[in-house]
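Removed: one protein chain of the complex. Kept in place: all other protein chains.
For clarity, chains are labelled A, B, C and D in written order, and residue numbers in each chain start from 1.
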Amino acid sequence: MTSLGVSNLCKSYGALKVTDDVSLSVESGELHAIIGPNGAGKTTLISQLSGQLNCDSGSVFIGDRDISRLTMPQRVKLGLARSFQITSILPGFTALENVALAVQAREGSSFRFFGNVADEAPLNTAAMTALREAGLDHRAQVLARSLSHGEHRRLELAIALATQPKVLLLDEPLAGVGGEDAESFVENLQKLKGRFTMVLIEHDMEAVFALADRVSVLVYGRIIATGTPEAIRNDPEVRAAYLGEEEELV
Amino acid sequence: MNPDRPALSGRVKAALVLFVLFALMPPLASALNDPFYILIGTRILAYAIAAMALDLILGYGAMVSFGHAAYLGFGAYAVAILQSYGVNDLILQILFAICISAVFAFVTGAISLRTRGVYFIMITLAFGQMAFFFFISLSAYGGDDGVALAHRSTVLGLDLLGTDYGLYYVTLAILIALFALCHRIVGSRFGRVLTGIRENPTRIEAIGFSPFRYQLTAFVISGCITAIAGVVLANQAQFVSPAFMSWHKSGELIVMVVLGGVGNLAGPIAGAVAALLLEEWLGALSKNWKLYFGIFLVLMVLFSPQGITGLLRKMGIVRGQE
Amino acid sequence: MLDVNGLEAGYGESQILFGIDLRVKEGEVVTLLGRNGMGKTTTIKSIFGLVKPRAGSVKVGGKNLTGADPHKIAMAGLGYVPEGRQIFPTLNVEENLRATARPGKWTIDKIYDLFPRLKERRRNMGNQLSGGEQQMLAIGRALMTNPQLMVLDEATEGLAPLIRADIWSCLARLKQEGEAILVIDKNVDALTKFADRHIVIEKGRVVWTGTTEQILATPEVKDRFLHV
Amino acid sequence: QDVPASANDDVLKIGLVYTLSGPPAALGEQARDGFVLAAEKIGDIGGMKTEIIVVDDEGKPDLAAEKARELVARDNVDFVVGPIFSNILMAMVQPVTSTGTILISTNAGTSTLAGEACNPNFFTTSYQNDQNHEVMGAYAEKMGYKNVFLMTPNYQAGKDSQAGFKHSYTGATAGEVYTELGQLDFSSELAQIAAFQPDAVFTFMPGGMGVNLVKQYSQAGLSSIPFLSAFTVDETTLPATQDAAVGMLGGANWAPDMDNEANKAFVDAYIAKYDAVPGTYAMQAYDAAQLIDSAVKKLGGDLTDRDALRAAIHEADFDSPRGDFSFGSNNFPIQDFYLVEAVKRDDGFYGTSIKEKIFDDYVDNYASLCKM
Partner (left out) sequence: MMNLFVLQLLNGVQLGVLLFLIAAGLTLVFGIMDVINLAHGVLYMVGAYLIATFAAATGSFWWGLLLTLPAAVVVGLVVEFVVMRRLYARSHLDQVLATFGLVMITNEAVKMIWGTSPLSVPMPEIFSGSVPLMGPLQYPVYRIAIIVTGLAVAFGLFVMVNYTRVGMLLRAGATNRDTVSALGVDINRLFAIVFTLGAVLACLAGAIVAPILSVDTGMGESVLILTFVVVVIGGIGSIKGAFLGALLVAVVDTLGGVFGPIVLRSILDPSAAGQMGRVLAPMLVYILMAVILFAKPAGLFGRRA
C-alpha cells in the first residue's frame, strides 16, 4: 500500500526549476532514501512534502488523501513529521521539554491554561521514550542550546519521533555525526525501520545503503533513477552524477 | 529564560516577597504619617498589573506590543462611559472593559500577527495610535481634555473603594489574583506552546502547532488584563483622558517590563515599582530628575542585562539559571 | 605557524577545555579528532578569540595573540570555515566571497574554478543555497582571505560524495602549494591520506598525538578514542 | 463644607502645578517664574510664613491628579495654583476642590468650569478659553473681512477655538482646517492659504507649533495676508520667531507694554530677574500670588472661615498689571481684551504691544450657566 505519494510536483525559483515534475510513491513501512548532489532540490522537496513551502503544481498524498493544500500543522496532525537539515530546535528548552512539547502537539489538547505541564507524567514518559529511541535519554535535562552538534541531530530525530508519525521525513539526520556515533545512530534508525514509513535524505552512503529499502536519485530537480540500493550503486548514470568512483566512498 | 522548575519557584518566591511588602505598605505608611503613599501605591499596583500582562506576551510570546496603553485606556474609559450611564459597579466595568479589549485585541492582533519582530512593534503602535486619536476626537467624553469621574466605583453595591485603603487592597487583591492566573497560564500546556513559539516558530509549526492561534489567544488575554489595570487606574486618578493611551505610556510599560526583567512575571511587577518610585523620589530631589533616571536606565542595561531580576541573581538573592 | 599551549576555556560556568596543546607548522596538515561534544569546535573558537581563553596561550606566527580580538587573530593569517557554515544570508554568493576577501593568490575566478556550482548560483542570496552549496561557499570565503593556515571545522559535513572528494583533493592541493591546514572532520580515513599529524581530544584534553604512520600503525587509537 | 487641615496651621503653603518638562515646559516655567517673582516681591504672602512647593505635572493628567492630591493630603497646602493645560486642570479640579482647598488656575479656563460645573473653590486669574478667540473674531468682523481661513490643531481646544472665533465673526470662512496636534511643518496648509488667498488667516497654535507656523508663514511669502491668532505669537514664542512674527496680530487680556504703575513694576522686575519679557502666563501667575496675598491679608491669616476666604478672594483687591480686574459670578475674571501686535521693543527684546481695545469688561459666555 502506498503510504506517501507524490505526483508531478513542480517548484521553481525564477528561472531555476528546483523540483521538476517529481513523482514518487513510498510504500508503507518502507525506508526510502533520496540521494543526489548538493543543490539538487532534496531539502526543497522535503519542505514541499511537509508543507513549509508551497508547490507550483502537482500533489502530495498520505494514503489516498490529498494533502497538497494543507498547512504544515495540519499535515503533522495527519502523521507527517520532519527533521531539519539545519538544526531547528527550541534552544531555551531542555531536551526533554523539546520532545514533550512534540508529544503534547500530538495529543492535541494545548488550549489548557491550567495545570502544570512539567508535572504531566504521561507527557514526560512519552518524551523519554522518544529520547531513548534517538539515544539521547542521558541528556534529557540539559538545555538544548548547550548540547553538542551531534546531540542536536539526535534531538531532531527525537522530536520527530515524538509526534508519532506515520511518515517520517529525515533531512540528513547524520550530517556532522561521525564515527561510532554515526554507527549507533544508524542502529537507532535501523530499530525504527518498519514502524513507519521513512524518507531519508543522506550523503552518508554507508548509512544509505545499510538502511534503505529503495533509493531514488534526484539530480537538479528530476528523479533520474529509483531502485534497490544494489541497482543504484551500480547505475552508471548515478555514478557519474553523484557517487563518483567507488574508492572515494568512505 | 526557560520555564524550568527552579526559575518557576524563584518567580513565585520573588512575587510572594513583593506581595507581602505590598500588603505591609499601607499600615507602615500610616505609621510613618505618610498615608499619601497609599495612593501612589495604588497607581504602582495598577501599572504592575499592566506590566505583568505585557510580560505575558512580551516575555513569553516574544510579541513586543507597543500599543498596550490602548487597553489601559479602554479600561479607564469603560469606567467613565459606564459611569455616565449610572453604572458604578466595578465588576460590570471590568467586564465591559474586557469585552471592548477582547474585541480590539482580537481584530488588531489577528492583523498584527502577520508580522514579526520590529514590524510587530510598529503595527501594534499603529493600532494603539488609532485608538488614541479616536478617543481624542470623542467629544462626548471630553476629547483631549478627558473627563473627571464624580466618584469611585462600587463593588456589588459596597463602597469598598471609597477609602484609599480600600482601593489599595482591592487593587492588591486583583494583582495577586491576576498573577496567579498568569503564573498558571505560563506553566500550563498553553504556556509551553507559547514559549516554544518564542524560541523557534518554525519548529513549533513542524511539530504540528499553528502558532497564530496561540499567539492571538495570548494577545487577547494580555489585552484584557491590561484593561483591568486601566479600570483601577481610572478609579485611582478619578480622571480619564486619552493621555492614558498615548504611545509614551506604551513605551513606559515596555520600560517597566524590561527594567524588571523579561519573562518571569515577577520582574515586571518589580520593574513597575522601581520605575515609578524612582520617578517619585528623583523628582523630589531634582528638577532634572529625568537626566538621572536616564543614566540609571543606561547603567542598568550595561551592567545588569536582565534588569532587576538579573541584578538580584547576580547578588545571589534570587537563584535560577542565566 | 600556530602554537597553542595549555588552552583552557568554557561557556558560562562549565569548563570545556582543560589544557589543549597543539602546534601546526608551516605547510603542515594537522587534524583534530574526537567524538561529538569533546571540545573540538570550542578549541577552534578559543583559538580565534570567539571564546575567550581562561588560561594558556595562543601564538600565531610567533606573535602572542591570546585573548586578542578575533579580527586580529584572523589577520595574522588564519582562515576560518566555521562549523555550521555561517553563510551571510543577506549577501549573494559573490558578495559573500568578496566581503571579507584580502588580496593574494586566491581570486574569485579561482574559487569559481574550484566550485563551478557557486558560479551558477552567484546571484543567489546566501540563504537561498542548498546546504552543500553553503558549505562550498564557506570554504571559498575562507580561501578568499588568503590565509597561511586554513582552519576547517567539519568542512565536508553534508556534502555529496563527489563534492567531498573534490574538497579532499582541494585540500591536498592546498597542501602541495605549501599551505598549512588544521582540519576537523569525521572521515578519519580520508584525512589519513594527506594529513601529517593527528591530535585526538577527549573531554577537553589531548589524549593522543602522532603522525599518520603512527595512527595507521596503532588501530587501537581509533578504537579507543574515535570508535571508527 | 469641611475645613481642610491646612487651614489650622500658621504657615501659608502654596502648591504650584505646572508642566515643567517636555516641549511645553517654556510655558510652565514662565508661569512659575511669574508666581515666584510676586512671592519674592511680597515677601510673606498674606503676612504669613510662606512655603511654595513646585510640582511638575509632566503633561500627564493622571500624574497631575495624583500630585494635586499629594499637595492637599500630604503637604497640607492652602492653595493649589496652576496648571497650563486644560486636560491637566480637569484632572486636578476634583481632587483639590473636594477637600475644600482653593484651586487657582492661572491659564486654563475650560468652559465647563465657567458654566455648569463652576465651583466655589475654583478661581481663575486668566480667562475663559474662548475669549481670546472671540477677540480675534470681533476684530475680523470689525475689519469687514469676508472670508477668513481658520486653522487650528485637531483637539478639543482647537475645536473650541474655531467655535470661539465664529462666535463673534459672522462672515464666511475660506477653509476650516484642523492640523495634527504637534505638527511642525505647515507647508501643506500654507499652500492652501496661498491657493485660496483669503482676507485673513485665523489660527491658534500654541508652543512650538506656533513658532514653526509663523516662520514658515513669512517664508512662504504670505505676509501680505493678515495673520490673526491667539496664544500663538506671544512672549514665549517671540524669542524664536523674532522678526518673522513682527506685525502679526493676536488677542489678549494684557501686553507687557501696558501703561500703568503695577505693570511697569512687574515687567521691569521680570526682565531684570529673568532677562526675558514676561508673557500672559507669567502675568496671570503673578496675579495669582497677589490675589492670594490680598485675600489672606484681609482675613489676617485666619483661613478657617472658608466662606470668608472665598469672599475675600472674590473681591480681588489687588493691582493687576492689566489694570481693571474683578471676578464674575463664576469666579472667572471680568476684564478688558485687546488686539495686540508683535513688535521689536526698544530694549531689543521682542514682545507684544497693545494696538486697540476690543472688549471692555467682557464677561464670558458661560457665566450665565453657572448656578453658584
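Simple rule for what comes next: contacts are C-beta pairs under 8 Å (C-beta built on N, C-alpha and C of every residue); 3 or more make two chains touch, one makes a residue touch a chain.
Since the model is a prediction, treat every value here as computed from it, not as a measurement.
Colleague: Give me the visible chains that the unshown chain touches, in label order.
Modeller: Result: the unshown chain touches B, C, D.
Colleague: Thinking of the whole complex, not just what is shown, which of C:42, C:66 or C:96 touches the missing chain?
Modeller: In the full complex, the listed residue that touches the missing chain is C:96.
Colleague: Which residue among B:57, B:167, B:259 or B:312 touches the omitted chain?
Modeller: Spelled out, the listed residue whose C-beta touches the missing chain is B:259.
Colleague: Which of these touches the unseen chain: B:21, B:118 or B:180?
Modeller: B:118
Colleague: Mind pulling the chain D residues that touch the left-out chain?
Modeller: 21-23, 25-26, 29, 154, 176, 178-182, 184-185, 187-189, 191-192, 194-195, 197, 207-208, 211-212, 215-216, 219-221, 236-237, 239-242, 244, 276
Colleague: Touching the hidden chain in the full complex, which residues of chain B are there? Just list them.
Modeller: Spelled out for chain B, the touching residues are 58, 64, 111, 114-119, 122-123, 125-127, 129-130, 133-134, 136-137, 247, 251, 254-255, 257-259, 262, 288, 290-291, 293-298, 300-302, 305, 307.
Colleague: Tell me, which residues in chain C touch the chain that this view leaves out?
Modeller: 48-50, 69-71, 73-75, 79-80, 82, 86, 88-91, 95-96, 98-100, 102, 125, 141-142, 145
Going forward, only the chains that are shown with their structure count from here on.
Colleague: Identify the chains in contact with chain A as well as chain D, in label order.
Modeller: B
Colleague: Is the number of contacting C-beta pairs greater for B-D or for A-C?
Modeller: If we tally the contacting C-beta pairs, A-C comes out ahead.
Colleague: Could you state the distance in Å from the CA-based centre of chain B to that of chain D?
Modeller: The mean C-alpha positions of chain B and chain D differ by 36 Å.
Colleague: Counting in whole Å, what is the centre-to-centre distance of chain A and chain C, each centre being its mean C-alpha position?
Modeller: Each chain reduced to its C-alpha mean, chain A and chain C end up 28 Å apart.
Colleague: Quick one: which residues in chain C touch 2 or more of the other chains?
Modeller: none
Colleague: Name the residues of chain B that each touch 2 or more other chains.
Modeller: Correct list: empty.
Colleague: Viewed as a graph of touching chains, is the assembly arranged as a line, ring, star, complete set, or other?
Modeller: Basically the chains just string along in a line.
Colleague: Taking all chains into account, which pairs touch?
Modeller: Listed by label, chains in contact pair as A-B, A-C, B-D.
Colleague: Can you list the residues on chain B that touch chain D in the complex?
Modeller: Listed in rising order, the residues are 34-36, 39-40, 43, 136-137, 139, 142-150, 233, 236-239, 241, 243-244, 283, 287, 290.
Colleague: Can you check the complex and tell me which residues of chain D touch chain B?
Modeller: These residues of chain D touch chain B: 20-21, 54, 56, 59-62, 65-66, 69-70, 73-74, 86-87, 90-91, 93-95, 110, 154-157, 159, 181.
Colleague: For the complex, which residues does chain C have touching chain A?
Modeller: Answer in residue numbers: 11, 14, 35-37, 41, 83-84, 117, 121, 128-133, 135-136, 154, 157-165, 185-190, 226-228.
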